[in-house]
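Beneath this line is the structure, given in structure tokens, with notes to follow.
Of the protein chains in this complex, one is absent; all others appear in place.
Chains: A, B, C and D, in written order; residue numbering restarts at 1 for each.
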Amino acid sequence: MPREAEPSLNEKAFFLQALQDGHRLDGRKFEQFRQLDLQFGDQYGVADVTLGKTRVLAKVSAEVTVPYPDRPFDGIFTITTELSPMASPAFEVNRPTEQEVLLSRLLEKTVRRSNALDTESLCLIAGQKVWSIRVDLHVLSHDGNLMDASCLAVVAALRHFRKPDTSMEGETLTIYTPAEREPVPLSWLHTPLCITFSFYGDEGEMTLVDTTLLEEQLKVSSCTISLNKHGEICQVAKLGGTPVDAVSLVQCASIALQKVKELSTLLDQKLAEDSKRRNKGGLLAELSAENAR
Amino acid sequence: MPITILPPSVAQEPTRSLYQDGSQSDSDSDGGVDLDGDVSMGRPTKRARRDEAIVTPGEVITEDPQWMRGHGTYTIPEPPQIISSVAGTLSKTNKLLSVRPLRARYTPEIGDLVVGRIVEVQARRWRVDVGAALLAQLPLSAINLPGGIQRRRTETDELQIRTFFSEGELLVAEVQQLYNDGAAVLHTRSLKYGKLRNGVFMAVTGTGGGGGVVRARRQAFTLDISSSGAEGGEKIDVILGVNGYIWISKHIEGEGAAAESSGPGITRIEESVGLNVYSSQNDSIPLDTMREIARTRGVITALVENGLRVDEEMVTKGYQEAVEMARGEGEGDDSLWLGGEKGKRLADALVGR
Amino acid sequence: MPLDTSTYNLALLRVDGRRWNDLRRLHGQIRTQAAADGSSYLEMGNTKVMCVVTGPSESARRGGAGGGAGGPAASSSSSTATTPNGAEIAVTIVTGGFSTVDRKKRSRTDKRVQELQAGVAKALAGALHAHLYPRSTIAVSLHVLSQDGSLLACLVNASTLALVDAGVPMTDYLVACTAGSTSGHGAGDEGADPLLDLNGQEEQELPFLTLGTLGATDRVALLVCESRVQVGRLEGMMAVAADGCGHIRAALDRIVRDKGAQMVREGAIAKGESIGMDLD
Amino acid sequence: MASHDPEARLSHLQSADGSATFSHAGYTVVGAVNGPIEVQRRDELPEEAVVDVIVRPAAGVGGTRERHLESLLQSTLRQIILINNFPRTLIQVTLQVTVSPENEYVNAKLSQAATNLPILPTLIQTALLALLSAAIPLTATVTAAVLAIVADDGASTIIVDPTAREIQVSRSLHVFAFTSRDELLLNESEGEFTMQEWDNAFATAQRQCCPAPTSDDVDMEGGSQADLKNFTRSTLETKTASDLYWK
């Protein structure tokens, strides 16, 4: 089985030395993110996040289905994360690594359990028909900090997504195709995002955000904090590793809040840009569709 | 929902009431505790518990720099302290402080007599489970060849390595050497070591307390069973591996571990190390001997269950006691069982309680 | 959902009659399984967990061949944490179907269980001196018998006890405790109190976190929060949980000391040498 | 309706040995190639490299449809990769579909019962570009095309690169792949068709995939359909020029 390569002793020692001198290998500050790029696809519900050399793509799809019998008023909302060998040959198909499980749990807790999406609004006919919203997360390139990039991609894709419009007349449910009626956005309650902190040093006294793969491999422990711009924590996970001083974790939380505010602003701005672009194109498309007929 | 009031547990009582005392005054505000104000909690067991029987993980043993740290401890530079990393009793050797854990896996030491089981056969060596953190190894060159021939091991020997020992077989050996990572290298180049047969295996805890085998003057001895009125054999061999693996078998004169004291002179090696030393076939064992082997096993189990050390003295005394007990209750197969109350009686009798 | 805990403000007593800073009854035993290298049984209130430690024993070699009876190899359903050049710590959690009221069976491949396993394994890796056991595996097997809140905390504490029993060296006891807050996730509600050691019902209704510390210090090995709570509440909740950890450490220590004292009394182990000599 | 011009980006994923994103006919596929790398002992071939193809859909987890595509691709790629050069190794090709065309007039279903074939040329093309990007030695390049035969009042017409709607109304669907030496490498056909129709489809596909090498002005000849063979050449030419900018 292909194994993930460990950094050499030289890299470990030098990296730590540089960190103690206050330098990161790529010249970033400790609390600085890499170049972040967020792009939406031509189709609704596709978000492509590039964070340095890490690249993830989230795609949302919807279909009408039968609700779970114990939750007749709730739509179905699932997030699937399957890491493929594309990101690293160490990922095998159908054999989830621990990293994959933790990533999937993180998204689950951050987006699903925090009720970011109003699942009740996905109900069409109670107990019979609901929307099933599904997010597929694809990791195209893995150079560290999959967590933050994935979370942003999933949230962005969901906010960008439009589901087909529906109407109820008496007992009949009509679902309009995109050609008939412009699709409608999901009912979205708040925007949770996550920030991962990695700790270094014997006592975990140095803290980095947005780590590259090498930095990630050398961390002694890490903590992922999910929250929205209103300062509501949705999830905190520091799963073991070298113990870290409680005070620095509290500091991390306040840095996370500040970073999430920045990311939220960026996301809002990108969504606005996209809808502006679409609106222009939308009119044109309508016209051309008219012409074609 | 009814309010459930749980009775406080006995063990918990002191700490719990202490806690309530400390916080009673401010229990209605949330300022009772804060992150920085609580440093006094750090290493609470520092000096107060000096009278305790044992030390536990995280407990500061000393701040005196004259001591050196041994097993079961670690140091921190600021302030300089030696801290225990296991729960156990303190021991000092000159200026060396170490903590013997209450119980732990067996840690091999050179010269230990161990009982082991072959787990894996490789090209030129066996890998042996001796109950340690790592498998021990037994090189092909570290065994006696049948007939006691002294020569280099050839490829032929390598090819028929399984005729000496194969997977699952038991042996008694001595730790000859240790690697840096603590793995042991064994040898069986003595008449008292080698393959085990004609008996029964049992495993008790290795290092440390709670009824484990202790390092003693003799790990292997012969038990006189004539007092039980057994016919046929009059002796059984007991090997108490330092690693907590024990072998109890029919005594064979001039062969096996108990031959230690009356062992044959060097000139007789050739004759006595016959081909049968690597036989995996049991000899016929008289029923009485089998019964006494089982009784001995029961005695050791009782010792372990009642937290007594397992060594020659205790086993011999225990065996005699068990025979007495059986005689008192009348003969029968039931007398072999030494669990529960009966085992406790035996143990009490041994320590004179 | 009716908030049963809403009566808290009336008498400042919780549903089970505790005050905000009361721990539940904690009862533990070590050396419960004679055959295991280390074992423990721990009750925190009505959450009951059993733990068995096997090892350190030689890891099955990569590639599959060999290994064998030396020790149970890490099965595929366990989560492992590796330490550089040290032992691998493999944690398996088995949840009895009877441990909850609704008797739902959680499979071992459930991602939630895997996350718990990974959390416990990695937290232990940070506390144990695993570097002393290269090429080995320390297998920690946890069995959940009854669940009533603070499950992760109880799992951590039970593992610690069993590992102490197994004689695996560690920096200090790894202890964990939960803390909640009577506030909703809204920003307001200034009068909200933190609560220590939540039971199952409180966990259903209130935001809470699980904090694991190394001994009675502020060094956080484990911090898990799965509910919505204002970021400002974090510090208070962590402080209360850290305080609780200190008391749990003392309680666990007592369990170990009592056992040790008993063994010394019974003569199973030789009495330790006095430490009084470090004064001269 | 003019089909989109094909677009490609090469070597843009840093962790893979070779990578390509290729868009054509409404599909976008990201491909990554790793190899030759260590292979699992149980899969090892003593004289050849193992070629492992993974196809992942944009939405949903892969199923039999993807397994089928994988097996088609695997046997096709084994023919052009010089597998004898790397015995006891693994060449891993991962293809991630990111965009597939949507039919504006039908609401999408996650569990598509639709045909496998239309995406095949795009997958083959992406795999080829990723292999070239990874500098895996090949015997030749490959070009593929999909054609639909639509029956129109008794007369059948052949449509190259059909749209989702055209596929829906088609009577049969054919995929052909040719090597750069104009040898037929792969043919998959489904639906109802006569041998005559197949012959016509073959001829059209051959014209499409194997343009006359002498003609410089391919665009004129190829009409509205993209000439993928020359596209591959020009894409790689650009990449090489950029890689060797210092020469």
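The rule is simple: a contact is a pair of C-beta atoms (placed from the backbone, for glycine too) under 8 Å apart; a residue touches a chain by one contact, two chains touch by 3 or more.
The rule is simple: contacts and distances are computed from a predicted model.
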Completion exercise
Record lookup, UniProt, unshown chain, options "DNA replication complex GINS protein PSF3", "Ribosomal RNA-processing protein 40", "LSM complex subunit LSM4" or "Ribonucleases P/MRP subunit Pop8-like domain-containing protein" -> protein name "Ribosomal RNA-processing protein 40"
Completion exercise
In the full complex, the chain left out is in contact with A, D
Fill in the blank from the handout: Missing-chain contact, candidates D:Leu120, D:Ile136 or D:Ala205, resolves to D:Ile136
Completion exercise
By the document's definition of touch, the residue of D:Pro6, D:Pro36, D:Gly62 or D:Pro211 touching the omitted chain is D:Pro36
Practice task
Name every residue on chain A in touch with the hidden partner chain.
Solution key: 2-15, 17-18, 21, 23, 25-27, 89-90
Exercise for the section: Would you write out the residues of chain D that touch the absent chain, in ascending order? Expected result: 11, 17-18, 34-38, 80, 82, 85-89, 132-141, 179-181, 232-233, 236-237, 239-247
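Just so it is clear, only the chains that are shown with their structure count from here on.
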Handout entry: Most centrally placed chain - per-chain CA mean versus overall CA mean
Key = C
Completion exercise
Per the C-alpha means, the centres of chain C and chain D lie apart by a whole-Å value of 53
Practice task
Could you check chain C for residues that touch two or more other chains and list them?
Solution key: 217-218, 235, 238-239, 242
Handout entry: Contacts with two or more other chains, residues of chain D listed in rising order
Key = none
Problem - Residues of chain A defined as touching chain D within the complex - result: 1-2, 41-43, 46, 53, 55, 57, 59, 61, 63, 80, 82, 84-89, 93, 132, 134, 136, 138, 140-143, 164, 175, 177-179, 213
Exercise for the section: Within their complex, state which residues of chain A touch chain C. Expected result: 98, 101-102, 104-105, 108-109, 113-114, 203, 220-221, 223, 227, 230-247, 249-250, 253-254, 256-257
Fill in the blank from the handout: Contacts from chain D onto chain A in the complex sit at residues 13-16, 30, 32, 34, 37-38, 40, 54, 56, 58-61, 90, 92, 94, 96, 98-99, 102, 104-110
